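Only one protein chain is missing; all other protein chains are in place.
Which chain is which? They are A and B, in the order written, and residues in each are numbered from 1.
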Amino acid sequence: MTRSRVLVLTYAITLAVLFAIPWLLARYQLSIFIELLIFGLFAMSLDLIMGYAGMISFGHAAYFGLGAYASGLILIHFEAPIPVALLAGIALAGAVAAPVGWLSTRATGIYFAMLTLAFAQLLYTLAYKWRELTGGSDGIAGVPKTALFWGLPNVTSPAVFYFIVLSCLLSSWIACRALIRSPFGHAIQGIRENEARFVSLGRDSRPFKLLVFVIAAGVAGLAGALFAPFRGFASPEAMFWVASGQVIMMVILGGIGTLIGPIIGAMVFILIQEVLSSHTAHWMLFTGIVFVLMVILLPGGIVGLARRLFEGRT
Amino acid sequence: MTAVLDTLDLSRSFGALQAVSNVTMSVQRGEFRAIIGPNGAGKTTLFNLISGKIVPTAGRVLFHGEDLTATPAPERCRRGISRTFQMTSIFPELTVSENVRLAVQLKGEGNFRIFGGQKQLLASARKAEEAIGLLGLLDRTNVPASTLAHGDQRLLEIAMAVAQDPQLLLLDEPTQGLSIEETTATVETIRRVARERKLSVLLVEHDMEVVFGLADRITVLHFGAIIADGTPDEIRMNVNVQKAYLGAD
Partner (left out) sequence: MWSFVVVQLLNALSLAALLFLVAAGLTLIFGILRVVNFAHGAFYMVGAYLGFTTVVLSGRFWLALLVVPPIVGLIGASLEVSTLRFIYQRSPNYQLLLTFGIGLVLEETVRVIYGANSKSVDAPSLLDGSVHLFGTPYPTYRLFLTGLGIAIALGVWLFFARTHAGLIIRAMAQNSEMANCLGTNVQRVRTLVFGASCALAAVGGVASAPMTTAYLGMSVNVVVDAFVVVVIGGLGSVVGSAAGSLIVAAAQTWGGYYISETAMILMYLVMGAILIFRPHGLFGEKE
């Protein structure tokens, strides 16, 4: 079978399985699966920056957190329909990412990475200290699942919420793919490959990097905005540097620069976390060691490994 | 008729070192000009001054009579000065076609669209294909640039610059690192490209055979200053040039 036929078949089967999930899994398992999808979306957004633009961001979790807070506050105080909360999450994340990105892209490489970390820590501290708005270290709790639209009843069935998350993930994936293949996406990859050459060919690279940074932040904000009603709370921990580190690990684990890879990586990472944390309190240590080994030995991640195996056989 | 390029008393010093001093030269439309000189003569510095990579400490650069001295390099590229680099500088994981297409797009007026950019991509791809064909890389157009042999990567460099439809093409040691056969082939290709596109070319080279095979006029630098300027025959017989090269041994 040709490679493209295998790919199409895989996509079709995956899609079918994804649609059937609510009937295949028990309630508790479905809940975990929703979390896998939300973090898959989060990790995919980071891949836009890391895999396609070649910029490492140590502060990506800040935008997830901002999305969660925006969504949580809208849902608690205004009981607006879920799509409104989602839009609020995307908007807040993007709005904050714009000035942060503008300042950070004035630097490159490690400087850029550290600046993203510095700004994320600043945002974390703001969330931690601004008790009146964010509930401080406790965060905001009691975030409800509201309705899909004005006039409709609130979403109570986990299956319905699952499809909301799934449709967000699928549409974001389609949008990201389109972005990668667009002239803009190709320009971004050129910047990743050789920024100096890009600039010498006639354009400033910074607006491109800024735009992809903001878009990625927006998608991360969407993931956060889904997380708040899903779990019912939003907390500063979601913005801490450790969380940013974890999403980086998801991207590397799954396969940087593949869009699908990070989604898979997120799922594997969270499942490992679930399994390990029930056996030992030090699961983070093992995860860190695995991460270090992967960076050295398997930088292409799971998808990279799969591609190599597949290419080896044909 | 205005020259394509004029440098007026162009100078550049690095601390106490005068790398380029008072270089005044003029490149006419359609001319193939080579800049040569022994090692350390200041060829690369002069090149970088013209392309905008570094700023002069004195003097001016005029392009079609317009003063570009204060204009940064990317802007000069958009105005019509395209260059290649001595150390191959391409986009390794992108395909040959994507490399050249990106060069076309970066020169163009259009925005880099996120949605609905396919028409723009196709137009740029067509333009890129012309340049790729001109440089003889059409059969390798869909492979990642990193998999090309060194010689083909040098050609890709040139294709990227040529695809931008420059009015002045700057070639920085295009035969660097090539074998004798590759060099001959590359020289032939450059001659053909320059003729077909009616380009004005400024070439920096070490290889004398290449220079004498391509140039209409040769400018010789020594210690940052022009010591000779003329046709290949004139330069061949110029006593000062001989002294500079032999003396520097």
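Quick notes
Note that contacts are C-beta pairs under 8 Å (C-beta built on N, C-alpha and C of every residue); 3 or more make two chains touch, one makes a residue touch a chain.
None of the values given here were measured: they were computed from a predicted structure.
Note that the absent chain touches A when the full complex is taken as a whole. Within the complete assembly, A:I296 is the residue of A:A16, A:I296 or A:L309 that touches the hidden chain.
The set of chain A residues touching the chain not shown comprises 54, 56, 58, 103-104, 106-107, 109-111, 113-115, 117-119, 121-122, 125, 129, 241-242, 245, 248-249, 252, 282, 284-285, 288-289, 291-292, 295-296, 299.
Keep this in mind: only the chains that are shown with their structure count from here on.
Centroid to centroid, with C-alpha atoms defining each point, chain A and chain B lie 44 Å apart. Contact residues on chain B toward chain A in their complex (touch as defined above): 53, 73-75, 77-78, 82-83, 85, 89-94, 98, 101-103, 105-107, 110, 112-115, 117, 120-121, 124, 160, 164. Interface residues of chain A facing chain B in the complex, by the touch rule stated above, are 178-179, 182-187, 189-190, 193-194, 196-204, 208.
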